[in-house]
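All protein chains but one are shown at their positions in the complex.
First chain written, first letter: the chains are A, B and C, and each begins at residue 1.
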Amino acid sequence: MSIWEKLTSLPREIVMTLVMLSIIVPALNPLGLPLMTGQMSQDWYDTIDALPADSVVLFDVGYGSGGYPSLGPGNIAAFHQMFDKDLKIVIMATSLEGTLMYPLVMAGVNPEGNYGAVYGEDYVFIGYIAGTQTAMAGVLGDLHDLVTNDYQGNPISGMPILDNVGGADDIDLVAYVTTSGDIAEGWVYQAYSQYNMAVVGGTLSMMTTSIKPYYDSGQLLGIMDGIKGAADLEFLTGHPGDAIVSSDILTFSQTLVLIFIAVGNISWFMTRKGGSS
Amino acid sequence: MDYKRDIPLAITFLVGVIAIGDYYTGIQAVTDTFNIIKNWGIVLQGFALGLGAVNLFRVHGKRISARKEGTDWIFSVVLLVMLAVHVVIGLITGQYEQGETYNWLYNSIYLPISSTMYSSLAFYMAYGAYKVLRARNFDAALLFITAVLVIIGNTPMFPAIYPGFFHMREWIFGPIVSGAYRGVRIGIGIGAVVLGIKTLIGMETGYLGRR
Amino acid sequence: MLINNKVKYFIVIHFTYKYSYSEGKTMAILTEGRIVPLVALILVWVAVYIAINMGKEGKIKVRRIAGLDAIEEVVGRSVEMGRPVFDIIGMGTFTDSYATQTVAGLSILNYVAGLSARLGAELVAPQASVDVMPVAIELVRDAYSVEGKLEELNVDEQLPYLSGTQFAWASGILGMAARRKPAGNIMIGPFWAESMMFAETFDRIGAMQVGGTARTYQIPFFAALCDYCLIGEEIFAAGAYVSGDPSQIGTIASQDWYKLAAIALSIVGALLSTVGVNIIAELLAW
Partner (left out) sequence: MVTMDPQIWLAAFFTIAATSYAFRDNAVFKFAEYTFIGVAAAHQIVMGVKNIRDYGWTKIMEGQIIYVVVFVLGIMLYARFHRDYYWMYRFPIAFLVGNGVGISIRAAIHSDFIVQVSETARTPLIAGDAMGTINAIITFVGAVTAIFHFIFTQEKLHVGAVGWIPKIGRWMMLLAFGASFGNTVMSRFGMYQGRVVFLLREWLQVI
């Protein structure tokens, strides 16, 4: 067996171990490489930045634990920017696990401590509503007819933030972060097509290409492209967190992937040349 | 007339047409009716969430009582026990998923498995990139070019050395992705609409199940 | 820079919209700006009716998809090599939103079963969904009995139920592939993360592969590894082609008319707007 034949079929255990190392090593010794901000995240940032104080944002926590490592940091950065700008945030969840992601995110934001925000006045979480697009249409249609309690069962009547929010006409921006294609498309259908609202969306990087056409046509004003978008937002908002830490890990692990691709191609090419002719 | 099929088909048609009417017309009565439909739909979706669990009980209950296929039935026991424990803890407190014990269990069991299960595909991605991404024919070569350029642009080290790598990545996400995916999106969109119309007019009845 | 301006433009538009239109944004009967979508939606209805009737009269021909020839080759190759051919239709069900892909996969399974029975290849089609499995068995049995080879079919061996859970299903298939060393593998239907595991494993054991799915995230894996890849909606056309079902064919024809309209509007519109006339976009905004 020639060296090329060996290289064209490395055992999976070796590949897996190298991948594991490429994640652990940079996690232990971060490099702190500079970042370049992508246009899609810049637009997300600018859209929120352009909102006047006290504008109302409807924020959908549309992911669960499967998406948390990738989307949680971006969600935290997005909240930092919104609280920093004194926006009123109405939070909901179209994902089953959204109500369990909410405390994890809020632990990272700490709106009371960092921004003096008051629950019920500056932000509120109305919890999980089943039905995905039906839930979106319900909240945008007549919020008070649908929702009576917040996620812990406290009545929402008497919460100042919701006094002036009855539906789509009172909401200035819809922002969502999700792992689901149905949710990513659903907000474009229900908020943009139905009410011509401004919408920004965050998704896993693997979904970005599929929702990119909405961004090109202005149906989405910005996209947070997975962990990269999250790192961009952390950088733009000046709140470095888990996503920026991850970019060093990405450097190592993706370089390893590139090496694998090179080895795979060269060895394949060499063995084919030797074998077939 | 077969009321077991025709009435449901009529319900689908009626509800769908009201939803469409709400969007396109300014008639108040339609909008009010649709508001009720929406609110009903949300409650019904809540009921539908239990269907999966009932199915699991049936499938795994059978497997446990048959006890074939080696030791696999033990895992079915694990599944049903975990299911039952979580449901009881979630419902008994009256605080649902906000209950302290439920939260504790969720964060120590479900969250780590779920977030690792899908992300551990990273190993497959690496192995796949090594075995898969080979310029073996023209189609694969096209994929290969953009995939490698995007990975390079996504790896912070390379743009740090030469910013052009990042601009290349951004450019690929510009015209290349925008153009082709716009075509794909238009195709998917019209496909979904045609299927939807066929469902509303009763030509697509798969959701009704067996005859 | 351009895009930044776009964002600001939309914010401005949005606020103007909010404060000026909120009182009277609807006309008496039809909502402004939604006339074109409504007409388009109603025309879909008409188009579906016409196309299905045309399909019944045999007036519509679906073009042969290149991947279908490859399927014949795959089955033929398995006969020559005396090894089985796999047909995997994915783990979709009839009630999820990928049902149409499952139906396309089943049409292909029926076709592959017919070819296998005729040419004498051993077909293996593992199943993942309790809903779909009985239908799959019925289709394969039909195909074998049409060829008069029903006695050669062993349903338990050839269409085993593996598991409805993703990773158990995946490892079941990987194990079968390693043991049986099939000469060919056909994967058409909805696929998730397991697509890459399958494509890579079958490639490693030297099977000739035809893959296709309309789940766009998974297409790269098939495109890179399969000898022939059906992209997106090609699987519906392939399914309709082999099934000859007028309803399926009509569906494809009615979509084609809309796509032709989209192409015509795009070309005319882009050319006109290049010379400064924006009439198509304005018309579509009605």
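Following the convention adopted for this analysis, a contact is a pair of C-beta atoms (placed from the backbone, for glycine too) under 8 Å apart; a residue touches a chain by one contact, two chains touch by 3 or more.
None of these values were measured; they are calculated from a predicted model.
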Query: Which chains here would be touched by the one that got left out?
result: A, B, C
Task: Determine which one of A:Y192, A:F235 or A:W268 touches the chain that has been left out.
output: A:Y192
- prompt: Can you name the residues of chain B that touch the chain not displayed here?
  reply: 4-5, 7-9, 11-20, 22-24, 37-56, 58, 75-76, 78-87, 90-91, 96-97, 102, 104, 106-126, 129, 133, 139, 142-151, 153-154, 172-190, 192-193, 196-197, 199-200, 207-210
Statement: chain C positions in touch with the non-displayed chain are 34, 36-37, 40-41, 44, 60-63, 65, 165, 167-168, 171, 174, 216-217, 219-221, 223-224, 231-234, 237, 240, 249, 252-253, 256, 258-260, 262-263, 265-274, 276, 278, 280-281, 284-285
For chain A, the residues touching the chain missing from this view: 12-13, 16, 20, 23-24, 27-28, 66-70, 72, 96-97, 99, 127-130, 133-134, 137, 146-149, 153, 185-186, 188-190, 192-194, 204-206, 208-210, 213-214, 216-217, 219, 225-228, 242, 245-246, 249-250, 253-254, 257
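Just so it is clear, only the chains that are shown with their structure count from here on.
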Task: Draw the chains as points, connect those that touch, then say whether the picture is a line, ring, star, complete or other.
output: complete
Message: Between A-B and B-C, which chain pair is linked by the larger number of C-beta contacts?
response: A-B
Query: Using CA atom averages as chain centres, what separation in Å is found between chain A and chain C?
result: 29
Task: Mind checking the centre-to-centre distance between chain B and chain C? Centres are C-alpha means, answer in whole Å.
output: 17
- line: Touching two or more other chains in chain C are residues 204, 216
Message: Counting only residues that touch at least two other chains, what does the list for chain B look like?
response: 23, 117-118, 125, 127, 131, 133-134, 144, 184
Task: Note which residues of chain A are touching chain B in the complex, please.
output: 10, 12, 15-16, 19, 33-36, 38-40, 64-70, 96, 99-100, 103, 129-131, 134-135, 137-138, 141-142, 145-146, 151-152, 194, 208-210, 212-213, 216, 228, 247-248, 250-251, 253-258, 260-261, 263-265, 268
Task: Mind listing the chain C positions that touch chain A in their complex?
output: 3-4, 6-8, 10-11, 14-15, 17-18, 22, 97, 204, 216-217
Field: chain B-facing residues of chain C, complex
entry: 26-31, 34, 37-38, 41, 44-45, 47-48, 52, 94-95, 99-100, 103, 130, 164, 167, 193, 196-197, 199-200, 203-204, 214, 216, 220-221, 223-225, 229, 232-233, 236, 247, 251, 254-255, 258-259, 262
